[in-house]
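Let me begin by presenting the structure, written as structure tokens, before commenting on it.
As you look at this complex, bear in mind that one protein chain is not there, while each of the others sits in place.
For clarity, chains are labelled A, B and C in written order, and residue numbers in each chain start from 1.
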Amino acid sequence: MTLASINFTLADGRDLVYLLVGIGFILALKGLSAPRGARRGNLVGAAAALVGIAITFTDPALRDHVPGVSHGLNLALMLIAMALGTAIAVPAARKVKMTAMPQMVAIFNGVGGGAAALVSITEFLKFPHGTVAVYKIFEVLFGVVVGCVSFSGSAIAFAKLQELMTGRPITYPGQQAINALVGLAITALVLTTLVTASVPIMVVVLILGLVLGVIFVLPIGGADVPVLISLLNSFTGLAVAASGFTLNSNLLIIAGTLVGASGILLTRMMSKAMGRSLPNILFSAFGSVITAGGGEGGQERPVKSGTPDDIGVLLAYARKVAIVPGYGLAVAQAQHVARELADALTAKGVEVYYAIHPVAGRMPGHMNVLLAEANVPYDQLKEMEQANPEMSTTDVALVVGANDTVNPAAKTTPGSPIYGMPIVNADEAGAVIFLKRSMRPGFAGIDNELLYDEKTTLLFGDAKDSLQKLVAAVEAA
Amino acid sequence: MTLASINFTLADGRDLVYLLVGIGFILALKGLSAPRGARRGNLVGAAAALVGIAITFTDPALRDHVPGVSHGLNLALMLIAMALGTAIAVPAARKVKMTAMPQMVAIFNGVGGGAAALVSITEFLKFPHGTVAVYKIFEVLFGVVVGCVSFSGSAIAFAKLQELMTGRPITYPGQQAINALVGLAITALVLTTLVTASVPIMVVVLILGLVLGVIFVLPIGGADVPVLISLLNSFTGLAVAASGFTLNSNLLIIAGTLVGASGILLTRMMSKAMGRSLPNILFSAFGSVITAGGGEGGQERPVKSGTPDDIGVLLAYARKVAIVPGYGLAVAQAQHVARELADALTAKGVEVYYAIHPVAGRMPGHMNVLLAEANVPYDQLKEMEQANPEMSTTDVALVVGANDTVNPAAKTTPGSPIYGMPIVNADEAGAVIFLKRSMRPGFAGIDNELLYDEKTTLLFGDAKDSLQKLVAAVEAA
Amino acid sequence: MTVGIIELLTIFVLAAFVGNEVISKVPSILHTPLMSGSNAIHGIILVGTMVVLADAHGPAELVLGFLAVLLASLNVVGGFVVTDRMLEMFKTKPEARKQGADNRASDSATGDGANPGGKPS
Partner (left out) sequence: MTVGIIELLTIFVLAAFVGNEVISKVPSILHTPLMSGSNAIHGIILVGTMVVLADAHGPAELVLGFLAVLLASLNVVGGFVVTDRMLEMFKTKPEARKQGADNRASDSATGDGANPGGKPS
């Protein structure tokens, strides 16, 4: 009796600590509401997670006598797995290039989904037969399916981004029908399992979940993948919440639900910024066809290209220059040189600002992260809404590796796939300069009229090289 | 066994409904984030409450056999009390004048606190002796004390606002010490009761709680009372949450905590808008001394007063006029005539806008409510932050029953009690007109230099009368 | 029984976060309706008073319970009615309002419903 009551107090204390961990996670997310407290917030979250993990070592499951369980072995395996995980994750996370961030996030998300699915599977195997409430079985199956979809879906997303496979959408006839069929099969089998609690059927559900993840992601184009990752992130969150219901853990429910809700919201905000609906992103195999001439050669319309020296002079004698960064800047890692150019221009008395499109690059806020890395002063960074009114008084718009996000077709061509997406109005500036390597289109695979405009000058080459030449030219001017 | 499981299902269903009621309350509050959905939100909240009350009639407590309880009698009493409450509340709420809203809210808040306290008291009386966890006793005592403070505090607040007693702060020597003593006594007795669970001591705690509510509110000046009501609102919420812990009711915890959190936040936002700290509002007996000349006569400094006709001409030939409403407009119920004046001026081609100070009047957002009642077009309403930059290009600022909220002392006189409060910069307009009845100061009881400024003209009289004369004058001009 | 306390605490903490976040989005023009609206919400204590009165026995408990139900009914009914009255004034759409100010006479048919609050101009 006394012992039981002590045990009880311990369990109670542990649950209280878990509540504090949950609060820590909420504070971590709240910290992200401004750049200022964001990093501290993340550290709070990490500390909370650490506390949560540490306190779990006091769980009676690690000590209570169960026939056939040797706690020493289990504990050893646990510590090995954790050490191994840390040993792999830390260097990987430390070394990854900023441009490869989306892949990294995809892989971490996938393993989380896998872990949640494994928890649910093991709990299923432990169910005593015939005595389990239907909703318990449902929680478990939900965790299995959603976790598996998240796992295999993230793996394919990773492969696409890492260019282990083509980034173009993979389509085949009857694709939607097949996907729907798999979905239906899963639903039917889940319903069967609710009644039978049969392990073999659960295994089939598990496999179908993995299959669904793959075929769900295949038709989604490489550049839509970040939106997809955010959605899969939300799936993992829901799978974790489901494990929380199964294990009666408030903490897992809170953490999982927070992520689930935030992922869905973030997905919607991203698709809105891209001017498209979520179903359109998921099911339209966007980018599978190149809709305009573009491509490698096409009909060779005339464009005006300039030398670094000409352009350097143009920039140095302008009053106001807007730098419009895009995906190419990220690929070329040209953010530091871009800042050097801005500094050189500022030194010449030119007013310089960066016009940041919300979905420039391949991740939301991609450009902000890069330019922050290059220590660009905050007051030079302008979000699209603030930048656009200034464009008409800007002398030169210097477009560095951006394309779709300055494509006027979004405003003028109702049939265009990007029609309706808000763009940076570089076309309203006095002159436009494009730094890119070729006439190839951007992510959306469509031609950009602005390239052929008479006030446009192109400077072909890698963005970093071109910028370096421009810095020299400006300093010489 | 079968019956028990049916009973269980009913209880489960009821709890689910309570969860939906809680969601309804959250949605009601979310509705208030924009005027558009606010009313629908409130109806959702009311409907949720109705559902919650209806489902409670299925509670087994209304049927389960308890020795000595005649459920028929109890149910009859319940229905009578509810009918009586509705019969009193509906007409009172329907007929109350807009200016008397704060009192009304105070009284509804007080009765809620009283109800929460009564729930806690009854639960305390029902405790089986010696077997109750300490935290259960604590929850109950918390509910009793906080509910009682809210009840008696709201009653005094009501009396002050309804002018059943003086609105001036009531102070006496050693006041703070006495309050602290009562607080300490309560704490000590609560601690004692935690151990003894003694009913007589609980009764003393109860009485002391009522006393604390009274002496806590006495030194708070009439015009600080709205802030106080918001705080007491939050107290009632917490008392309700405490009852929720006692009764194991998720719904009461959610509803009470929502209100508790929102009340505290609102209190802080209001005190910020008044440029003062919450402790200053609660403990400084603000407004007990008239700090500047002012009063009924004083040293009779010269002021310039004008006739309605002169002022009417001035207004009619201005290009841009700002109407600055204040408490006096509310008292005089002059909002409709103010709109008529604005319409008359607009018809003459004058640009008219209202400059709304966040704490003009006696409730937060008071002016917005009144002007919305008078159907003032939204685009003419400007919050202080938007209005101030326009003041320097405004020809005439027409101050209708406002005083403190246009007092430049807030900017210029570091010693002044309102120093630091943001104000509507009526002093920057080309000419200033005050509509008020006398030279008496506003709520803060301090003189207003702007009244003596050479560009200021006063029009003495009730705001509604004065405005009516101005309408006639403008139309004649 | 005691396991419940952690769940209740968790609900308390989460509700506090929800309240805080939701309220911080309310614009200051709606602060008075917010005050009376949240006031109405805590009137749901009526549910608690009903349960208390339901198994009250002896005159003391009956009187206390009766009073509690009465007070709580006042709170919840009055709270929602007062709030509705305030919000009624905000109901017209911005567009309709603007038009209404300009050409009020011709507009009364197209506005969303009658306009009991405002006096004719």
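Definition applied: contacts are C-beta pairs under 8 Å (C-beta built on N, C-alpha and C of every residue); 3 or more make two chains touch, one makes a residue touch a chain.
Quick caveat: nothing in here was measured; it's all calculated off a predicted structure.
The chain not shown here is in contact, across the full complex, with A, B, C. Of the candidate positions A:Pro377, A:Gly430 or A:Gly461, contact with the unshown chain belongs to A:Pro377.
Of the candidate positions A:Met101, A:Leu450 or A:Ala463, contact with the unshown chain belongs to A:Met101.
When you scan A:Thr257, A:Asn280, A:Asn388 or A:Thr413 for touch with the missing chain, the hit is A:Thr257. Take subunit B: the residues that touch the chain left off the picture are 8, 12, 15-16, 19, 22-23, 26, 250, 254. Listed for subunit A, the residues touching the missing chain in the whole complex are 18, 21, 25-26, 28-30, 32-36, 38-39, 41-43, 45-46, 49, 52-53, 56-57, 59, 61-62, 64, 66, 68-69, 71, 73-75, 77-78, 80-82, 84-86, 88-90, 92-94, 96, 101, 104-105, 107-109, 111-112, 114-116, 118-119, 121-123, 125, 133, 135, 229-230, 233, 236-237, 240-241, 243-245, 247-263, 265-266, 269-270, 273, 336, 339-340, 343, 356, 358, 363-366, 368-369, 372-379, 383. If you put the missing chain back, the residues of subunit C touching it would be 3-4, 7-8, 10-11, 14-15, 17-18, 21-22, 25.
As a convention for this text, only the chains that are shown with their structure count from here on.
Ranking B-C and A-C by contacting C-beta pairs places B-C first.
Distance from subunit A peaks, on a Cα-centroid basis, for B.
Chain centres here are Cα means. That of subunit B falls 14 Å from that of subunit C. Subunit C has residues 2, 5, 17 in contact with two or more other chains.
Contact of a single residue of subunit B with at least two other chains is seen at no position.
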